[in-house]
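First the structure, then my questions, so here it is.
The complex appears here without one of its protein chains, the remainder shown in place.
Letters are used for the chains, namely A and B, taken in the order the chains are written, and counting of residues starts over at 1 for each.
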Amino acid sequence: MLALIAGVALLPLALANNYHYEIAILVGLNAIVCVGLNLLIGYAGQISLGHAGFFGIGAYGSAILTARYGWPPLAALVAASAAAAALAFAVGRPILRLRGHYLAMATLGLGIIISIVVATEDRYTGGPDGMSVPPLALAGFTLAGERAWYWLVGALLVATVWLSLNLIESPVGRALRALHGSEVAAEVSGIDSARHKLLAFALSAAIAALAGALTAHYAGFITPGKVTFLHSIELVVMVVFGGMASTFGAVVGAAVLTALPQLLTVFKEYEMVVFGSVMMLTMIFMPRGLVPTIAALAARRRKAP
Amino acid sequence: MSLLRAEGLSKEFGGVRAIDALDFEIQPGAVFSIIGPNGAGKTTLLNILTGIYRPSAGRLWLDDRLLAARAPHEFAAAGIGRTFQNLQIFFNMSALENVMAGRHLHERCTLAAALLRAPRLVRAERACRSRAAELLAFVGLDAYERSAADALPYGALKRLEIARALAAEPRLLLLDEPAAGLNPSEIREIDGLIQRISGLGITVVLVEHNMKLVMGVSQRVLVLDYGRKLAEGNTETVRNNPRVIEAYLGAGEH
Partner (left out) sequence: MSAQLAQFLLSGLTVGAIYALVALGFCIIYNASHVINFAQGEFVMIGGMAAASFLGAGLPLPLAALAAVALAALIGMALVKFAVEPARGASVVTLIIITIGAAILLRGLASIVWDKRIHALPAFSGEQPIEIAGATLAPQSLWVIGVTALIVAALWWFFNRTLTGKAILAVSHNRLAAQLMGISVRRVLLVSFGLSAALGALAGILIAPITFTSWDVGVMLGLKGFAAAILGGMGSGPGAVLGGLTLGLLESLGAGYISSAYKDAIAFIIILVVLVLMPGGLLGGRATERV
């Protein structure tokens, strides 16, 4: 935890220009989504291939409420996140009874339905062309500039990680891990597994929506690209790449996989080839993900000096 | 007054009757054993008693009140705990956390309290941790308090499941073959453990193949064969029942 705070506090020393800040902000926003998603995938063991949909509800919800209905951004942001949580709650009840690949399909379908709605309802969303989003403002003060955004996102990331760590070490978090370990044993221990899955689903949806709304206000523009199936997959890949059931793994995964494509632009047309190869090689040689593998290595070295 | 009463309990799987119109009563404080050959329906019965299977017919009473629970977690909340024949450990957690998870029913906390690590929760967690450590010691696993569950040997995992089930403070504890796969000295420890659990006032239902263990600890024995009651009584009656000897004990012990 301290390492994360220090990292967020000291990183600006290494950030030379606004472009670097921009990448750092995007990393932070994705990391927030991944920390939430990791509660669902890593801890509760329930896959979701549709979280870009919730991200999109946050982004477009907040964008539409501010741009089209003149809501204050903060209220719009909260309302959009609440809406995502409510949808997750309503849809999660029936679909979280599904297991494994069937749950993957159901969440994927949900995400795709949301993305189709976003792309089609162009009266509200601007369709495939996207829409512009007013900046984040509170009581007349407008949040502008890469540095201000950096500190806001950094603080939110630290807060999200702190809340997530608290949750994992609480009876609720134990219940989530327990139903991942053995759902039947969790049930006979008195854990309402359906309720806890739903909780993790709705919570991760709300967090994704919050990050989505912030992304929209930060960028000032939002397109359906962020709501697609591919973005859902990217989010899951970040979680697994960093290490499932590791909160810091989720942060590291988001950081590497957000920053890597930016670095890879130097490879121009080889970008996808390199990106795909890195993904494959990492998962082949570190199947448990980056952070748990490195942690295990470090522990072994400490044991055998 | 009986603690648990079953009337006309049946369970069918695609036309096959795994449990067939079973009646029995379990008195509080007793060690009640269920024996029978493989496929007699013992585990199916435990699955019904913990809500994992819904019976095709029949009713259950707990304290002479109709058991209205539907999901397994509601059976647990009603005071029924169990262990599993093939281990169902939370291998993604430490041994201590497994037992702490078992205390879930006594550790209600709101989402907000969990997220914010409320002071009350911190105190409750400390109490939960020490209670879990006591239970690990009670089953003889104090040495493994800090171990990851997947680092424990098989015999220890069997006892870890018992500790986890005890953590919920059940009134009725169902043990599904707790001695299976254990060596004689480990079985003696399980024998002693069952007696100590019974000594705490917890009613124990024991499903077990090891006759020495069953005959040593039980007050009452129910013999199942093809899902039906073959015999019921104290160990002496069951041991001398000619139908039991013919169907079951005869082949095994003589």
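The criterion applied here is as follows: a residue touches a chain if its C-beta (ideal position, glycine included) is under 8 Å from a C-beta of that chain, and two chains touch if they have at least 3 such contacts.
The structure displayed is predicted, hence computed values, not measured ones.
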Sole residue of A:Ala24, A:Leu37, A:Leu77 or A:Ile95 that reaches the chain not shown, by the stated touch rule: A:Ile95
Selected from A:Val240, A:Ala255 or A:Val291 as touching the chain missing from the view: A:Val240
Those residues of chain A that touch the unshown chain are 41, 47, 94-95, 97-102, 104-106, 108-110, 112-113, 116-117, 120, 184, 229-230, 233, 236-237, 240-241, 244, 269-280, 283-284, 287-288
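We take it that only the chains that are shown with their structure count from here on.
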Take the average of all CA coordinates in chain A, do the same for chain B, and state the distance between these two points in whole angstrom. 41
Residue set of chain B touching chain A in the complex reads 50-52, 71-73, 75-77, 80-82, 84, 88-93, 97, 100-105, 107-109, 111, 113-117, 121, 125, 128, 161, 164-165, 167-168
Which stretch or stretches of chain A touch chain B in the complex? 163, 166-167, 169-175, 177-178, 180-182, 184-194, 199, 203, 245
